[in-house]
Every structure is written in C-alpha cells, then in structure tokens.
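Omission of a single protein chain aside, the complex is shown with its protein chains in their original locations.
Lettered A and B in written order, each chain numbered from 1.
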Amino acid sequence: MKYVSEFRDPTLARHLAQKLADAVQPGRPYRFMEFCGGHTHALARYGVLDLLPPQVQMIHGPGCPVCVLPIGRIDMAIELASRPGVILASYGDTLRVPASKQLSLIRARAQGADVRIVYAVDDALALARAHPDREVVFLAIGFETTTPPTAVALQTALREDLRNFSVLCNHVLTPAAMHAILDQSEHVPLDGLVGPAHVSTIIGTQPYEVFAARYSLPVVIAGFEPLDMMQAILMLVQQVNQGRAEVENEFTRAVSHQGNTRAQALVHEVFELREDFAWRGLDRIPHSALRLRPAYARFDAELRFGLHDRSVPDHPQCLCGPILRGQRQPVDCKLFGTVCTPDNPMGACMVSSEGACAAHYAYGRHRAPTASTEASTPTSGPPTSAATTEPHIQ
Amino acid sequence: MSPAKPGYVRPLDLKQGRIDLTHGAGGRASHQLVQEVFHPAFARTWTHLQHQNGQPWQPGSDDGTVLPMPDHLPAGHRLVLSTDAHVVSPLFFPGGDIGQLAVHGTVNDLAMMGATPLYLTASFILEEGLPLGDLVRITRSMADAACEAGVAIVTGDTKVVERGKGDGAYISTAGLGWVAPGVRLSGTNAQVGDAIVLSGPIGEHGLAVLSQREGLQFDSPITSDTAPLNGLVKAMLGSGARLRVLRDPTRGGVATSLNEIAAASGVGMMLDEAAIPLPPAVQGASELMGLDPLYLANEGKLLALCHPDDVNTLLTTMRAHPLGGQACCIGTVTEDPHHFVQMRTAFGGCRMLDWLMGDPLPRIC
Partner (left out) sequence: MCLALPARVISLDATGQSGQVDLGGVRKAVSFALLDEVVVGDHVIVHVGYALSRLDPDEAAQTLALFADLAAHHAQHVQGSSEGGA
C-alpha cells in the first residue's frame, strides 16, 4: 500500500537501528515522551522498542483521548443512553471504559440502553435523520484530529435544522496537556518530546515552538509509521547530543508550519474554550477543552438534557493517573495483569488499545520491564532490558 | 358428495410466503415445513444411505432417528460428536450464507479431530417474517455443502420466535463422525520444536461479513473462505507426517486458536509475521476499520502443528489440495513458562500476540 508499506521496510529499520546505536552516547540516558497514543500503540505493535538502544527510554504520555476521559463524563453518557427515546452513538474505543457502579457503555447496552457503535460522526447524523422520533446523542471524544469532523457535522445539523441531534462534547487540546505534563510538581525528567502525527496535520508545527523555547526541550513531530518514529527518535538523540532545543518536523509529507487552516477555522466557528476541564489522571487543566458556542447551544447535549458534571475518583490503587503523567509504568501498578486486564479493565489505560497498560499487556509482556520512572530517584546508568542489550541487528 | 378434495393440503407459497408462528407450533404447518422444504432440500444428502438389510434409508417421523453405521470401520475406531450454533448477520454474504457456514463449521470441527464425518443434525430457530424463499435458499445451500463434504443431514427441529426476537434465522448443528485408531489429535499435544503450519490466507470470512455491514466496496471483493476441510485433512493424515494438533481458527482468529493450544500444551510459540499470507484487500480493509486480521474469523482454513522433520512432506501434500494451495509454515513451538505466543514483526521487532479480549471493536485511535 502506497505511503504505508515503504514506511515499514525492515531493511531500513535495521539501518536506522544501527544509526541510533551509533548516535547514542554510552552511559547517558535519553528519556523521550511520545505524547500520542497512536504512537504508543505503533511502538508496541511493530516491536520498535526492541530496535532502540537501551539508553533510549520511551515514556508514554496522555495523548489517548479515551484514557483521559473522566469517569464522570462516561457516567453522563451512560445516564443519557439509559433514558427512553435516546440513542447514544459512540466510537468503538469508548464502549468498554469502566465507569461508576461497575458499568460501561457496553454493559449499559446489555441492560437495555440504546448504544450504537459508529465509525464516523456522519453515521450519527444519519441515525438522527432515520429516527426523527428518537433523540440521537453523539459522544464526541478526541484531540484536534477528531474535532474538525465534529465541527462539520454540527454545521450540517444547523443547516438541515435537525431537531433530534446533539453532541456530548469531550474534545480536548494537545498543547494544554503538554504544558500540564511539563509543569507538574512531581517532575518527570524528559529530554525530548515526540509530537503527535495527525494532530499536527491540523494544528501545524507552530504550537510546539513554546515547548522548545520555554522548557528547552527538543520536539520532533513524527509520522505514524514505525520508520517515521525511529527517524524522529534519531533526530531527538541528535538534538540532545548537540545541545539543541528546536521543533523539527519528520512528518513533512503531511504536516506544515501552519497546519490545516480551513479545519482550524471550522473548529473556531463551532467551538469555544471551556475555562477548565477535568482530565482523568491530570486533574483540572485550564483552557484545555472545548464546548459548543452559543450559536450551537441547542446541539449541546449537556444543555439540552440538563446534565451536571460530577467528579468521580479512580479506584484507589489504579495508577492510570501517574502512568498518564509519565511518572510510573504499567508494571508499577499493583492491579496490572492481576485484577486489571483487558478483559476486566479497572482503568482507562487498560481499555483503550492506545493506553500504555493495554499496549504493554497486549504486545509487550514478553519483554522484562525497564527500570521504573520514579521521579524522585535519579536514574543511575542506562535502564536495563532483559530482552536485548544491543539492538537486534542481523 | 362433499366438494372437499380428500387429503388436500394447500402447498406452502415458497415464493411469497413467510414464516409465521404456526410453523413452529408442531402442528400441520410445522409438518408441512418439513415435508415441503427440509426433506426436498436434504434428500440428496442421504440417497446413498442404506440399512443393514439393504433397504434405502428414509427419514421417519419418530422422535429419534436410527442410523446405519458404515461397513468395514476399522477395529478400534472411536466415534466423535461435535455441535455448533450459527448466528451470523447478514444471513447472505459474499462467498456464502448461514447454511453453508453451519454445515462447514461442524464438518470442520469433526475433521480437526481427524474424524470422517457421517451425519449432521440441523435445528432451526426462525424469526417470524423470514421469507420462505430465504429458507429454501439456505436449505439448498446446506444440501450442496453436505453433498460436497459427503455427509447426510438426517434429522432436525424447527422453532419459530416472534418478530424482533431473532436475526432471521439461527441454525444449530451436531455432527457425528468416526476416527481411526492411532489418530490422536489434541490441543494438549504440542511439543517444543513443532512446526506451525497454516493452510492459506487469513481474515477473509471475518471481513466479508464485516465489510458487508459497513458498506465498504472492493475492486476485487473479499469473499468468505467457508469450505469443508475434511478432504484436505484426509490427505494430510495420509501423508505420513506426524501431526499433533489440528485447529480451525474461526471466531477469535489465528491468534486466539494458537493461544488456546499454547495454554493447553503448556508451551510458547514464536511466529514470523512475514510468513503469514494476508491478501492485500484484507490488509487494506483491516487498516481502514482498525482491526487486526490475526483476530478475524476464518471458515475454510486450518492450523496444523507437526513434528519439525515432517513439515516439508506435509506442505507438499497440502499444496497439492485445492484448499491448501498457499499452505506455509508460520512459526515454531517454543519452551516458555508463560505460554506466550510471540511474533517477530515484519518490521523486525517482536510483539506478543495475546488472546482476543472482548469483541474486536473497530478503533478510531
């Protein structure tokens, strides 16, 4: 498949792995956070982690929109779905996220709530047109990649004067989350950031310049394929070695400096910033999420149905919060692999296939864990990995 | 004189008629369904059956069915019984329908035990409103599949549920077969060093059904691979290869079947992703829908674990059979106390291939 297969070429992978091995300075750790959940998933699924030198440690960030969706918001969706006459349309990723009272959307469905899986927001619009006697609510989640389609759908709903369509909006913003990670009091030592692929096609590379400037942190925007990731990690290693802190773009074939301005304008027309928003694991972050503008108020499910946000704490032993913040790894959590498994997830990191816990459980348990990223303990020497001490070169 | 015709029963309207609640009530309508739909469809599957006394076998209307066993079964043979239920929506999909799936499914379960299939039962739970024309199509499909596999459909049952309480039709089948002495195939038999062989490309059935539901279109449509595997298995058993396990990777896909075997035998596995045959359309559709082909159902493929020295013999035999043309070795059984199924990715790294968790929900992330 064009633009896919070439970027997964194993020969090039081996050469990049060698180049990385040559580039890292012995005895020096390189701690990079890949912000985007899609990257977390790709690293695990293609086994890229095996091809990185042991000095490079990838820390998973909170770029998984399902993982950061607060329990209270899912409770809201479940409550709506359980009302007679309501059809709740949701992307498949959200169905199994555990919420309060041992419920999830899929369990609520088994109890009689009308929950439908859609691949696209347009499917939810189609449901509304097909069932004029029912209230169709679309559970909108996602970072800047997924927000423009919701904006287009709302403009369509306004134009068609749909009377039975609304959106429960949980769209969140990448830069705000990055600030929260970098500003947190339990500081996670980081040497660089791998910037998200598809979010950046929308927002461009410009928003990341503040991270390089204010935090002296190298940032490389990486494409979605495994070769893109290896190249981006190499570029970060080179920046660290050379003492640079710049925003570089590896994903030049799809990302520009200004991004997709048409999409940005559409989003701006439909949405405005919330004062703050509670992120699962990250607490309240100011100006980090979107809600519908007054012109679209009748499509706002929270207003239409008089819903109130409730803050619901995670299971006390669930480490999703620290894991999302990069302070802990899945194996540090007592619940991981015991009570909490993909079949019976206790927290969002295990439910979403992009979550650090799910990725590790599904793809990475064969690898012995690297040293824990306990922020209070300075790392002495390179993290050890039982699986490989050298990158696997033929 | 009464104008009533003696013994006249108005035939079912197979073109325009629909299943209604009387067809499941056990009365005349049920009897008609048997006489006018099921028997005519399935008759050609039993025309070869004879009783011990040479009389041709006919289905009766008794509560049970007496069946002739074949002559000349080897001493020490054992009987194998298997059952399965089929709930697929839509009922008709590219490459097949629920009827074919039902017959192939149970024939294949028997074949995975190394058994020669003899007889099938077929029980139907039909939804009020199902067009009789659809039922006729399904039963004819079943008869075709049964004849191809060499089995007779000899008994069954019918119930009808109210409109809205069924997906058109559910079919449950049970199958009886016999296995020769010395053939012991089981998921507990895998040994370290065994070769893992796959009979052909994966993901076709799962995607044929899913993409029908999602309105994807294809340049070359993905069609279900549903097929009876007993002929291929017979050839494999005759090849001389030391076979340990046969498994057809249906629901949950190759990944789940291999995890089941690894757990049952207490071993690990290491697969080679580049060796697994994947049709480009399956890859494209899987990527578009956020699914992993290793977890999608296959209905005409099998996994075989064999002694490593016999893999070439086995592959030669399989490739000579129409259903095994793309057979290949995809991995090895390893020593592993965790019983992990691992895979060397085409990219060069290594990942685990875990059990299917929950349902393969399509992803956007």
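Rule of thumb we're sticking to: a residue touches a chain if its C-beta (ideal position, glycine included) is under 8 Å from a C-beta of that chain, and two chains touch if they have at least 3 such contacts.
Small disclaimer: the values here were computed from a predicted structure and weren't measured.
K.L.:
By the document's own contact criterion, which visible chains does the hidden chain reach in the full complex?
P.N.:
A, B
K.L.:
With respect to the chain omitted from the figure, which of B:P131, B:G284 or B:P308 is a touching residue?
P.N.:
Looking across B:P131, B:G284 or B:P308, the contact with the absent chain belongs to B:G284.
K.L.:
Give the residue, chosen from A:T11, A:Q102 or A:T338, that touches the chain omitted from the document.
P.N.:
Final answer for the missing-chain contact: A:T11.
K.L.:
In the full complex, which of A:P65, A:P207, A:G347 or A:G364 touches the chain missing from this view?
P.N.:
A:P65
K.L.:
Even though one chain is hidden, which residues of chain A still touch it in the full complex?
P.N.:
Against the missing chain, chain A presents residues 1-4, 6-7, 9, 11-12, 15-16, 18-19, 21-22, 36-38, 63-65, 91, 119-123, 142-143, 145-146, 148-149, 152, 196-199, 201-202, 223-224, 227-228, 231, 250, 252-255, 260, 262-263, 266, 354, 390, 393.
K.L.:
Can you name the residues of chain B that touch the chain not displayed here?
P.N.:
With respect to the unshown chain, the touching residues of chain B are 211, 215-220, 280-281, 283-285, 287-288, 290, 363-365.
Keep in mind that, in the parts below, only the chains that are shown with their structure count from here on.
K.L.:
Considering the complex alone, what residue numbers of chain A touch chain B?
P.N.:
Interface residues on the chain A side: 1, 4, 8, 10, 13-14, 17, 37-38, 41, 44-51, 64-66, 91-93, 95-96, 106, 117, 119, 142, 146, 226, 341-343, 352-354, 361-367, 387, 392.
K.L.:
Note which residues of chain B are touching chain A in the complex, please.
P.N.:
Residues 214, 274, 280, 283-284, 287, 289-290, 338, 340, 342, 344-352, 354, 357-358, 361-365 of chain B touch chain A in their complex.
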